[in-house]
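Complex shown without one protein chain; remaining protein chains in place.
On to chain A.
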Amino acid sequence: MDNSNSNVPGLLNKLCERLTSKQESVKSAEAYELALSYMTSINERPLAEEKILCQKIHSHLSNISSKDADKFNECFSKLKNAFVLNQPVAVLSLLLALSESPQASNSTQQLFPLPNLNVDSSAVGFTGTASSSKSTVGTSWGLNTPKQQASSQSLPSNHSNMAIMTESCNHVNENACVRDAVLAATGVKPKPSCTLSRPVQILYSRIAHLGFLHDKLKEFIDPTSVFTPRGLMVEGLVAAVRDELTEYYRSVALLQSQVCENDCSGGTLRRVCVWAQDPLHRLTWLATIVHSVQDKRGGALASCVHRFVHHGDERIAALARRLLTALTYPLLLMLTRWLLHGEIDDPYGEFLIEKRNKVSIDRMWHDKYRVRDWMIPSFMSREQAAQILATGKSVVFMRKACANLPEQGEPGSESDHALHLQTLLAAHTRNGASGGGMEEESTGPAWWEAEGLREGLEMAHAVASQRLLAALTTHHHLLDHLAAHRRYLLLAQGDFVHHLMTLLQDELSKPATSLYVHNLTCTLEAAVRATNAQYEPPHVLARLHVNLYPNCDGREDSGWDVFALQYRVDGPLGTLFPATCAAQYRSLFTQLWRVKRIEYALHDAWRDHTILQKRLKGMPEVWSLMRRVSCLRAEALRLCGALQDASCEGAEPAWADLLAAAAEGHHLDKLLQLHHNALDRHSIHAMIHHTTQGRARSILANNLVPPLGTNLCVEINELQSYLGNVLNETLALRSFETTLHTGINAELERRERYEALKIERAARHEYAITAADEVQDKERRKIFNQFLASRKADLNVWARTYRGHVTTLILKLALHTEVSLQTLAFRLDYSDFYKRGDAKLHEPLTYQHKRLSEMGLHLAKTKLLDHMKKK
């Protein structure tokens, strides 16, 4: 060793030279000056203890890799045996200080701070001196990276005189107390060892509060406790809480070992109290969360914990996030199973989809499965829940109802569907692999908050419904059947309907009891064969049937009242069209068929009339009456036509929407909803009121009708009866004409006979008429005139009642809230014919009246509501 090596400045110089030799820009002299100034300016500080230093290095290395830490342990133990160095601690602390931590590794984050009761005076002293520039220190010193400061906070030493005084006073006392406190923190109730001073008592009770919280949590995770309703998701939460508690135990155990190890050096109550801050915070919030989820299960539980995720405090949010991830794991399993296989494995009723076992498989699409609203976790929207329901339902439907499809075996289809759930599945496998509650934070967002959830669900839903719709349209001819419904049940196929009407005319006029379905079926087939309906595909024609619906009230019905066409959908499609739908079609058919029949009858009357007309040249007394009848008939015919137009045209856009949606490949629920919508439009325009409960419920569920719905129903019901009156009167006109025509015909025949008799007698050169004949003829004519007079009176009465009914109908239509019905009122009376005839009709078509009547309606509604409230 030469001289320059033995003294500090020489060595420093050498060091500077070595350090600066790599960097030409810095002169070693400058560096030496700097070094000297540092050496002289900074006060000497005592060195850290060997053990603590060792621990520090160890923890530092284990952050990077456990292998390095082991290596270090090995080296260190060897070094200890060497005894060559005088200052091993100094060298080690130098190395530690110089060590550069690699990019912040956050593989393990400690939930609870590791207790460190020993006074790390060097570090503390340094932070004390440089507290003003803490951030620079943090960066320049490898040890104090912010991360570590956050996780393992070093405890402040009690350098203040005050602390030293108290420490010295009741040192022995306090040591026992500290031990008790640590015990209390785990819920053990130690015997009060001795009387404590008041401040100590306060500190003690603060630490002991941990014990209380611990007991609460312990009670929650206790499997035998009866308080918590069990369920898979609750068990998930319990497991997560148990993990937290295990961490807490670890922390307490470390604390305890340190307290027991160094009885005299610094294990004061205050330090324990400082250590307790973080666990207190964490356990308090754990207890709060656990308390808030009492009596909750499934989705409600998840929603409850999800609220805490939005907490402003990051620590609480992270805690809640960890708990939520753990407890939603069963939900994720259920969800994937449902989405992929359509199976519900939910022994505790926690899943957001419910399977109703009582409902038979025929009503599978509409009623078998439903969303449990209260089980939808708050991180899912209602739309998403509906999508989940529809996706799983599609899968079930494909398997159960379309089981015989050849396409089923296609390998690409199923995986395609699963492909979109990849994100979900990825999250699922990842969580499954990591297992513990610790690492999940680092693996990115949990599945329930990941962006992929929404997208994956949407895509899976789209694919599943596309497949279902394709299967339904290609193999089950969904659209054909919809069109056939419209053509045959809603009378859109004009030629067929007319021909059927002609064929059935005589048959249906018989009383209902003498009708037989097989006869009518033959007639139906004849009508199909004779018209364009024969070009329909066989799967449509096979479903078209005739049915008789006898009334239950024992009235004498004619065939017209009981006859109805029926379109039977069965198989998979049957589940899509519920019974209520068929009932609605039936009532629509009945109504339309009735109007059609009345129109047909009036046309019939016109034919009779025209035939009769030619023979009436010699009978001028009936001309005026005939003319009046034909005017009234034209009026009634026009009304019938307008009604038919209205009921079909009103629903036209809705049907167009439906077809467009089907062409674009919207999902099945949307199509069904549009179909219902179209049917509803039809019903409104045909002024049919349907009271079926299920229908009303489904309308409410689909939100198709605003709250005004019930009101609308009542009004439609009213309209239906008014319309019924009008139609009955129109039929009365037909029977009136029949009697008139028979009367006139009889008179005509008598006169013809009389004339013939006159001619015959003249040919025999007798007197053409005798006095007796003349008297008889006069008598007859008188009777006939009386008949005509009474008919005329009848007609006047009829016309008055008919117009009255029509006026009421128009008035009601004009006052209706539905705009299209208001326009129908206008169409029925576009020439102001009825308006001129009735003063009542003047007002309703003006704006002012409408406003007033709306106000009146509003008032009536509020009154009704009040009334109901009182009830």
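Quick notes on this one:
Here is the rule we go by: contacts are C-beta pairs under 8 Å (C-beta built on N, C-alpha and C of every residue); 3 or more make two chains touch, one makes a residue touch a chain; residues count from 1.
Note that contacts and distances are computed from a predicted model.
Not every chain of the complex appears here, and the one that does not is recorded in UniProt as "Mitotic-spindle organizing protein 1", selected from "Mitotic-spindle organizing protein 1", "SUMO-conjugating enzyme UBC9", "Mesoderm induction early response protein 1" or "General transcription factor IIH subunit".
Check A:Ser93, A:Ser303, A:Thr391 or A:Ser465 against the missing chain and you find that the one touching it is A:Ser93. Touch with the chain omitted from the figure is made, among A:Arg18, A:Arg315, A:Lys510 or A:Lys782, by A:Arg18.
Chain A residues in contact with the hidden partner, per the touch definition given at the top, are 5-8, 11-12, 14-16, 18-20, 22-23, 25-26, 30-31, 34-35, 38-39, 42, 44-45, 47, 57, 60-61, 68, 71-72, 75-76, 78-79, 82-87, 90-100, 102, 122, 126, 140.
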